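Below you'll find the structure, written out as structure tokens, and then a few comments.
Every protein chain but one is kept in place in this view of the complex.
Take a look at subunit A:
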């Protein structure tokens, strides 16, 4: 990358600098170039379309409507370069290299999902770009934050979310409001396994008994046999560490077969607007990963803008966190006041930020203060745990009966 300054290029740059208008003479560029590669096709496309793309687009629209990012005295609009990574690691790696070395964008927004965030992490680290991983959830997040100090892991850990559920349930068991039997099913893939791994020891410590514990392969269509077996022991608590398609199938099957334990928990996808659309009033009392503080004005405002911008609601887990990560990036850039990526990274490490999920200050490059467990209550997916977090709701227990379809 060091042999690319040619005489013609230098002349061109000098000419451009001379011709630049007065505002830019103070050192502000004509645009802040932001690039991202996102899964528009392939298996990740669904998740990216729900959680990531609407937030990226809305943020750029809002910033540019306000005149752009504030760099010193000037307002500088954002210019976007986007690619499709086709949900393939190798394509993601090349797209990131292209953004950094060919397009020379000023900042790179991350791809969707754990695998692709890890694929770009070493590249962004080597190039010194901040990396706000808002849709990666892995038990090794603390280690990754130390390994790549430019990377920020915003969605917690699978086992943290798993243990969080037990933290909600343990006091309820002590009060005698639920019994000690738990049926656990989990999808045999990264997050499903980590979630279940977090739950098992926590359940044991809290004195629960697992009456059923089975995993099923990704892409299982028919949930009826698994659910029938899980329901056989008549467990007080049913937990599915599931992915979106299975979350829908399991809920549907439980409703149809009238399996209605006191606690009904499903995994990824429970917090999706699609889930509410599909099950309507039947969502009441269902618990899952994620949650929001729906009583907060900031969130309600975000919800309204998201609907106006994307034509649909955000999900109640990583959406608001993704948008918050963009607000953090914006505030960090504006505090630094120029395109200085090292300074922006330092600001992200140490600064406090005002975002749609409330005030945020990262701990060792991790977002630790986030909703681990949520519950549908009256058509909104409220955060239940951490129990002492601002806006935490008490759990509805027992879960009401499934309404007749």
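What to note about this one:
Rule of thumb we're sticking to: contacts are C-beta pairs under 8 Å (C-beta built on N, C-alpha and C of every residue); 3 or more make two chains touch, one makes a residue touch a chain; residues count from 1.
Everything that follows uses one rule, which is that contacts and distances are computed from a predicted model.
Per the UniProt record, the absent chain's protein name among "Dihydroxyacetone kinase DhaL subunit", "HypC/HybG/HupF family hydrogenase formation chaperone", "Branched-chain amino acid ABC transporter permease" or "Acetyl-CoA carboxylase biotin carboxyl carrier protein subunit" is "Branched-chain amino acid ABC transporter permease". Contact with the chain that does not appear here is found for just one residue of A:167, A:189 or A:334, A:189. When the missing chain is restored to the complex, the residue among A:217, A:258 or A:311 that touches it is A:217. Interface note: of A:30, A:64, A:89 or A:368, the residue touching the hidden chain in the full complex is A:89. The chain omitted from view is touched by exactly one of A:55, A:114 or A:220, namely A:114. In the full complex, subunit A touches the omitted chain through residues 1, 3, 40-41, 43, 82-84, 86, 88-91, 93-95, 97-98, 100-102, 114-115, 118-119, 121-122, 127, 138, 140, 147, 188-190, 193-194, 197, 215, 217.
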